[in-house]
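Notes follow the structure.
Apart from one protein chain that is not included, each protein chain of the complex appears where it belongs.
Moving on to chain A:
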């Protein structure tokens, strides 16, 4: 029996399909969700959602949010979500470099700008990691 997985962000539906297993970066650690899982509501950490369907895996980055697990359904309300295959590694690298340079120039901590840059850095790191993981899993 498959389980329905829906990943939505505020401005679009990122993914929706019937899948075999969903792995989420939950508040209490990474959790794998199989069909007939008991109902859970959890917040999500920055991380990667893995979805497996008939041996094929897909990865999504997620920048926090909330997930609702029902026996036949997983709904992810993501703050920002993206299919890893859509990630442009070069652009992500460039963004990381930009953010690191800005931080070195010494923006005062605790300012809005500092927090924004840090968030951007965290995001680009996550995207680069995710893209690398995808490549590794393709190779094996």
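Heads up, the rule we're going with is that contacts are C-beta pairs under 8 Å (C-beta built on N, C-alpha and C of every residue); 3 or more make two chains touch, one makes a residue touch a chain; residues count from 1.
Going forward, contacts and distances are computed from a predicted model.
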One chain of this complex is not shown here; going by its UniProt record, which of these names is it: "PTS system IIA component (L-Asc family)", "Formylmethanofuran dehydrogenase subunit B", "ATP synthase gamma chain" or "Hydrogenase formation protein HypD"? "ATP synthase gamma chain"
Sole residue of A:28, A:55 or A:106 that reaches the chain not shown, by the stated touch rule: A:28
Quickly run down the residues of chain A that touch the omitted chain. 6, 8-13, 26-28, 38-43, 64-66, 68, 70, 75, 77, 79
